[in-house]
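Note that one protein chain of the assembly has been removed; the remaining protein chains are unaltered in position.
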Amino acid sequence: MTTLLEARNVTKVFGSGGLFKRKETIALENVSLFIRESPPSITGVVGESGSGKTTLVRLLLGFLALTEGEVLYKGRDLQKMSRDERLEFRREVQVIFQDPFEVYNPFYKVDHVLTTPVTKFHLASSKSEARKLIEHALEAIGLQPEETLGRYPHQLSGGQRQRVMVARASLLRPRIILADEPVSMVDASLRATILESLRKLSQKFGISLLYITHDLTTAYQISDNIIVLYQGSVVEVGDAELVIKNPQHPYTRLLVASIPVSDPDQSWGQDSTPVLVSKTSTKLNRGCKFVDRCPGAMPVCHENPPPFFQTDGYRAVRCYLYKEASVIADETMGKALDQKG
Amino acid sequence: MTLDYLLKRLGFFVLVVWAAATLIFLLPRLASERNPILERMGRTAAAAGVISEGLDEMVKEWEAKFGLDQPLWRQYLYYLRDMLHLDFGYSLAYYPAKVLDQVTRALPWTIGLFGMATLISFVLGSFGGALLAWPKAPRFLQYFLPLFLTLSAVPYYLLGLVLLFLFAFTTRIFPLSGGYSVAVVPSLSFPFILDILRHSVLPGLAMVLAGVGFWALQMRGMMVLGLEEDYITFAEAKGLGGKRIFFRYALRNVLLPQVTSFALSLGMAISGAILVEVVFGYPGLGTLLLKAVSGFDYNLINGVVFIIIIIIAVATLLVDLLYPWLDPRITYRRGMR
Amino acid sequence: MTAEVLQVHNLRVYYQTAVGPLKAVDGVTFSLKSGERFGLVGESGSGKSTLAFALMRLTKPPGCIEGGQVLLDGLDLIKLSESEIRKVRLAQIALVPQGAMNSLNPVMRIKDQIIDGIRDHLNEIPRSALEERVHELLKRVELKPEVANMFPHELSGGMKQRVCLAIAISLSPRVIIADEPTSALDVVVQRQVMLTLGQVQESLGASVLLVGHDMGLMAQFVGRIGVLYAGKLAEVSSVREVFKEPLHPYTQLLIACPPSLKEKGEFKGIPGLPPLLLNPPSGCAFHPRCPQAMSRCSVEVPSLKEVYPGRWVGCHLYTEVKR
Partner (left out) sequence: MNALRKRLWGAVAYGRRNPKLLSGVGLILALVLFWSIGSLLVSPTRAEPLAGLPSQSPSWQYLLGTDSHGRDLLAVIMVGTGFTLRIGLSAGAIGLGIGMILGFLSGYYGGLLDTVIKGAADVLLTLPLLAVLVVVVAMMPGVISLNVMILVVASLSWMLPTRAIRAQVLTMRERAYIQVARLSGMNNLEVIVKELMPNLLPYLAACFVGATAGAVLASIGLEALGLGPQHLPTLGMTIYWAISYAAMLRGMWWWWAPPAVIIALLFVGLFLLTAGLDEIANPRLRRGM
């Protein structure tokens, strides 16, 4: 069992502020994850805004320095890679970003995002070969090269733009694609097409996916495993079926219950969680981060942050409701799940 | 957190004054290996004739303190200490007058004229500029726009020349130069104040005309963007009256960046004011500076420039202190990512 | 049969562009019953927000209301003068905006923003009465009274949207237009805000027009639904019937689209691309993407007709019900 990408107890604190007190925001705290080399897997990372999703992506790409912990690619620390290793890493780990417009430099035609990696990573020996490669990648994703190439990004629709990015990722034959909310800014009717092409890409070329989203439904549809983030911490992790069909952490339960179901006969139910007074909870949290909103909070929840309890074979939950189960260490969280495969 | 902001601004104030003093000290010395001030002072003293005795003594005193035998850092420390005490020494051209006395005599004129003109042009310009961007404002305002555009581009003192020619030389409505008439005895009487006002109309107008255009343009640009904000649309959906939306929603928010750029532009504005004073022979710091320059009076130049810098730094500080009162977010903004 | 509060007849809103008019809303007709929740769903560019804004006469240049009627209790809003429509806004027809994040004035306290609207519609109310009203309104949207003295930047997104809701109901309007009120919020907060909106609406007896793109949200919130495609209504019907048996091919595909939590399956999308409104397809705007398109569809624009009682469809597959 070889690891491809691994995060160990990753913590990121953003500091800012004044002369007297530094204001610190904990974006991520003790997050671990694990993507094995084969077979390819799809891992869903679910969290609401402010849960640290985007920070996680940027850390995994080495765009941000860690505060604590380490990110390893093929066993090598991201921060200590040699030039060649870094170039390899750059090619093998690709991203699909959320905003399908922002990813295009408005100065260039769409071709720019496709030709640059081809030249930089020497994927083709001639111009015509490069062109053929690009056309092939576009066609594989269901785009017509003659309708796509030679245009400026604003001349394409959001769905087309995002698919070009999928084509770009496939061009590089990466080992991992980090998909950071790839469909949240695309119309519902086009979402399906993009997600389907991502899934096909994963199967066809053996590419592992890290699907980062706020949308539990699509995460459930596409993922093998799901990681639920709340305010920078993993609260529940496990097999997608288990986490969605039988959520254990109160936050995951709330999340699942909040999704409006496309069925007028199935009620949304009544609300039981309190509305907070202000956006910043003033007191320093010592215990569980969810305690303020948790309907089942116990005294112990205010005292100490809960560890991970392994409740099923393929699932762990950070909640004292399951204190009967065995505790597992944070950094083994990813591996604990992996035993399934 | 507001205290934090306050201290930061105060720190910036000190930094600005220190940087200015250091630049003034360092730049001329970088240009030449010798001590140019001392050299020129000596030359002036030699040429001064009648009053050379006092000057000679001064040069010696200078030499003792700033002489070339002293290391640069010590010269610098002496210099900083003197600046801190506003001790600029004696005027070379008007010996035995002290520089500080000369400067304090000119100071009220500049502060009065520059302060009033800047305030008037900022208020008028900002309001006018906001109206220019407001769709429901009277149409005729739009005709002023090209005029403002042109005026804002032209330096103050050129406008001053034209005004002087039209209203003082050709039509003789206003006096040609000076801060008050020679025939009038300075006193705190109504005729004297009227005389002062009459003398400051043209230089003031020169600054206001050019300034109004500048501020109007800035404000108009920001207002155009500001009117696209969601809270303007929501205010309209609330069925609010046009006046309330204009003042409380649109203008109020756009004022924030406008005040920021006001603080940034003060330095530019006073540079213009100095030259306007020169054109009108107005008895403020600008005219004093011209005199100092033409008389090679280095102590006086030093003193005037340093005081001008302090005026601007203080004014900027005051505007900065106004800001938290205008913007409730100021104390939180830094905490955001 | 309950009375119809809001009747929209053949409303058209065009944007003037350099290459001709862009027909964002092109002949839309529907009505809102008293106390009803009506959903207007469409993809981006379908004209749903343009329509919502036109109902309150908030259309801004280069947009322009080209024609049609918006009758609020029989009063045609399109014909009102600028000052008359201003009085109607908030008092009769109120907006819950989309971008709650930026819809509040950042330099004004919450209470002043609530009071502003009340004061500009009613004459001379003592300050104490206004403050009391503010507290009452905040309570209704489940916010603590402390919020009154706060500034928008001190509130979370959900709280801001509740404040917008409080402003919208401050004069007990007949109609509340909620323009994608939760699109910027997380699902948990979305549910809470929508539940509050529902409660408030019921206690006021107002009608709600919910504009959005999320079929799930529509299923949970509204009673009737109008499906907008390329500036025209494709289908209007009760939400139950639409989900049980969608008539228009576009609606059929739209309902099949969203994946559910029940079972994993293939992702289904709608083939093709949304039409460009500047250069819409001839005939039915949906025909290039329609799996059931006939030759007639590319020539003739289908009109919205009642094919079953209470069910209106704009599609050549159906014929008008004879009564």
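Side notes on the structure shown:
We just call them A, B and C in the order they show up, numbering each chain from 1.
Just so we're on the same page, contacts are C-beta pairs under 8 Å (C-beta built on N, C-alpha and C of every residue); 3 or more make two chains touch, one makes a residue touch a chain.
Since we're looking at a predicted model, the values are computed, not measured.
Taking every chain of the complex into account, the absent chain touches A, B.
In the complete complex, the hidden chain is touched by one of A:F34, A:Y73 or A:Y104, namely A:Y104.
Summarising the interface, chain B meets the missing chain with residues 12, 15-16, 19-20, 23-24, 27-28, 31-32, 34, 36-37, 39-40, 133, 135, 149-150, 152-155, 157-158, 161-162, 164-165, 169, 176, 220-221, 224-225, 228, 263-264, 266-268, 270-271, 274-275, 278-279, 289-290, 293-294, 296, 298, 301-302, 304-305, 308-309, 312-313, 316.
Residues touching the missing chain, restricted to chain A, are 61, 63, 87, 90-91, 94-95, 97-99, 102-108, 113, 116-117, 120-121, 168 (touch as defined at the top).
Everything that follows uses one rule, which is that only the chains that are shown with their structure count from here on.
If you average the CA atoms of chain A and of chain B, the two centres end up 54 Å from each other. Between chain A and chain C the centroid-to-centroid distance comes to 32 Å (mean Cα coordinates, whole Å). Residues of chain C in contact with two or more other chains: 154.
Multi-chain contact residues of chain B (touching two or more other chains): none found. Within the complex formed with chain C, the residues of chain B that make contact are 229-231, 233-241, 244, 248-249, 252-253, 256, 326-329, 332.
Across the complex, chain A is touched by residues 43-44, 142-144, 146-147, 150, 154-159, 162, 186-188, 190-192, 194-195, 213-217, 219-221, 239-240, 243, 253-255, 257-261, 264-270, 273-274 of chain C.
Within the complex, the chain A residues that touch chain C are 48-49, 157-160, 187-193, 195-196, 199, 214, 216-218, 220-221, 244-245, 254-265, 267-268, 270-271, 273, 275-280.
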